[in-house]
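Removed: one protein chain of the complex. Kept in place: all other protein chains.
Naming follows writing order (A and B), and every chain is counted from residue 1.
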Amino acid sequence: MDLLVLAAAEVPRAGDGGFWAETAGIMLVSPIVAFLAIIAAGKRLKYQGAEIAIGALALNLVWATVLFVQNMTEGVLHEVTFVIGNVGSGLSFELGWVVDGLSIMMYFLVSLVGLLVFIYAVGYMHGDRRVTWFFAAFSLFAGAMFILVGAPNLIQLIIGWEGVGLASYLLIGFYWEDHENVNAGNKAFMTNKVADIGLILGAILVGVSLGSFSFSDIDVASTAQDPALAGVAVVGGLLLFLGAMGKSAQFPFHIWLPDAMAGPTPVSALMHAATMVTAGIYLMARMFPFYQELAFDIRPWMVAIGAITLFAMGLLALVADDIKKVLAYSTVSQLGYMMTAVAAGGYTAGVFHLFTHAFFKALLFLGAGSVIHAVHSNNMSDMGGLRKFMPTTYTTFVIGSLALAGILPLAGFWSKDEILATLDYEGYTAVMWIAILGAFVTAFYMARAVALTFHGTYKGHGHPHESPRSMTVPLVALAVPSVLVGFLNIPGVQWPGIANFTDWLAVRVVAMGDHHPEGVDLFLAGAGLVAALAGIALGWVIFSPDRDTQRHRDRVEIPLLYPLLRRTYYIDDAALGIVRGTKGPLARTVDWVNTYVIDGIVNGVAAFSLLLGRFVYGGLDQRGIDGFFNGLSAVTDAAGGGVRRLQTGRVQQYAVSFIIGALVLVIVFIVSR
Amino acid sequence: MIANQFLVLAAALFSLGVYGLLVRRNVVLVLLSVELMLAAVNINLVVFEAMLVTPDAVGQVFALFVIAIAAAEVGIGLAIVLMIFRNRQSANIDELDLLRW
Partner (left out) sequence: MEWFETWGLTLIVFLPLAGALLLGLIPKEKEDAIKGTALVVALVAFALSLVAIGQFQFGAVAYNTYQFEVNLSWISAINANYHIGIDGISLPLLVLSTFVVVLAIIYSWDHWEEPRNPRAFLMLTLILATGMNGTFVALDLVLFFIFFEVVLLPMYFMIGIWGDKSPRKIPGFTRVTETRIYASIKFFLFTLFGSAFMLLGFLALYFRSGDFGERTFDIPMLTELGTAGAFTGTFAFLVFAGLFLGFAVKVPMWPLHTWLPDAHTAAPTVGSVLLAAILLKLGTYGFVRISLPILPGEAQNWAPFIAVLAVIGIIYGSLACLAQTDVKRLIAFSSVGHMGFVMLGISTLTDVGINAAIIGMVAHGLITGLLFFLAGSMSHRYHTREMARLGGQMKLMPVIGGLLAFTAMASLGLPGLAGFWGEFMSLVSAYNPLDGLSLGVFRTAMVAGAIGTVLTAGYMLYMLQQVNFGEPSDEWAGREFADADRYELTAWVPLVVLTVVIGFYPNVIFGATNEAVMSLVELAFGAPEVTAAVTGVGG
């Protein structure tokens, strides 16, 4: 444990967490056990297995909360690993769990939001198809997510990474009767798989060069400017970033996330908004020292990707009619914020936004789910005026929207402000302005969503009503942190006894070396707030007046931009083209090559041999030419057939040839004498 | 030269045998032709033994072997012919192509 000693020297607050850190692995195992238990016995239970899933997450929440509190007060830094594979002389694969500031934050986030979403899902999925399977797959996701965030090394991270991908695939395609949904699942899986090339190759480059896949080793080696690691830093860093782009839906890999909304809404809330999609950000944060100390050359590119994502994808939320798609594009955009921040050097800023975003985006999704549950449609053109029917949902949704828009003093304001401060400090001024513009767009589309959904008159069918308590309670429970968690990390404010979020996150084996502003930069905070307020105002002006038809209300078409947005910048079309090209012409070509060229050669050889054989056969029959034999089977066969003709079965013919042969021999003997 | 006449006799006998073997259609006659050829060989064997006396009278011994084998061959051969005749009502060698695959 020399590593931890070393760490303790550099990081001011680091206890070892005692019993709770030593046994934190329970969190990684319990949802998986729940998964198996639900499959085995879920159908026989009252809530069809939901109680097992909830129980597992509640158990995890106990551990996570204790660790979270411990980390607040004294810091927890602990790592437990055990070897699962020794290969060669130096390579070893390990599983285990790491308990430090970053992972504790994630444990806490996943268990808390997860638990609330699970409870919500009991109400949401009531009476739906395959509830048991739903909770089983959801538990599988939770388990994989804990495995991912608890990973002490790249190998376990990959296991969790693909595990959440699998769960995502299963849950997006949850209603698999409809091929559309399955396609969406396939799209998600395949897009991620393409990006995973980067993750896997990056892991290989980094891991093999260093001789260890362990994050602690990578962090320490990065800080020490390890030459072997420095040699692969740029390529390895880019490859890992590619992996992160896939999971965190960065441009142009964002295409899968909007389609992923085909899954049930709780799935969208927990996986495709709050936790799973942040895995890429988490990876970047986990590897932060590597990017900070070694791979800093590629940072501008990463920031650029993040900036494109945060702005361009935000615009797409403006034209979507499906309320979940609005939120999905919003998620992509917010992930862009996080990525931009982490890439620019704002470890705390990016992760803090991840933390706050998880609460209010889960809240928004669950609110949307509540609405969908009531009106039986995803489209905002079937909604409107729901404020009167669903007061709780309305209130919480508005809180979530304001938090997302970044209105003081809600959570989103503080985390967004910190991102702006980071961009400013690191010198990405242009990107900072894009981010401020992005804040305007965010506020604008959220105002639109709230207006179209809850204001005006109801345009759907039937009589919508407020959702059951099992759904509204989680909404309220998520609204509280959406308001409050921002205060955990006000620049320059140290809460007595527990310091602040920045200090909790800094509990890592090495110092992160990111910049923390001493106080709030009033200009930046003001700019962000003004942009958000302007967005809300504009959105309200345009969308709140109640027109006859939804279509009419939602008709502010900017030439050129609008069609581009409707077609999602043609990126989906391009991706579809690639897939069709691979599945269609390319695969068909290969198959054709296989059937007609390679197999053709084989069959051709056989056919040719047969022809050859027939030729020999014919020649023998008519002209009495003796056959020739070569190794080719068909020739042998045909030639055998030819020789058979000589074998007439007539003894006397044999005798003639026999005697002629004998005579020839006699003559030869006589002559040669 | 005493040997010459015997050799001429043997050659004539052999040629007769070959002729019969190739030309006759009746299986029995073909077999008899074979016997003729064997007899010619026997004559040769005995004559040469008489000319160049060997310690163990190899020529005579061999002739005896040939006679024994000829007897066996005729025995089996005629049995086969008999069976074929019973089955096919014919001993015509042209109709016998059973040896063909």
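By our rule, a residue touches a chain if its C-beta (ideal position, glycine included) is under 8 Å from a C-beta of that chain, and two chains touch if they have at least 3 such contacts.
All of these numbers come straight from a predicted model, not from anything done at the bench.
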item: Neighbouring shown chains of the undisplayed chain, as defined at the top; value: A
item: Sole contact to the chain not displayed, among A:Ile38, A:Ile158, A:Ala403 or A:Val651; value: A:Ile158
item: Residue of A:Leu201, A:Ile298 or A:Leu533 in touch with the missing chain, whole complex considered; value: A:Leu201
item: Hidden partner chain, touching residue among A:Gly90, A:Gly127 or A:Gly462; value: A:Gly90
item: Interface with the unshown chain - residue positions in subunit A; value: 2-3, 6, 81, 83-95, 153, 155, 158-159, 161-163, 166, 169, 173, 176-179, 182-183, 185-186, 189-190, 193-194, 196-197, 200-201, 204-205, 207-214, 216-217, 220-221, 224, 226, 228-229, 579, 582-583, 586-591, 594-596, 598-600, 602-604, 606-608, 610, 633
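Here is the rule we use: only the chains that are shown with their structure count from here on.
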item: Cα-centroid distance, subunit A relative to subunit B, in whole angstrom; value: 95
item: In the complex, subunit B residues that touch subunit A; value: 18, 21-22, 30, 93-94, 96-101
item: Interfacial residue positions of subunit A with respect to subunit B in the complex; value: 644, 647-652, 655-656, 659
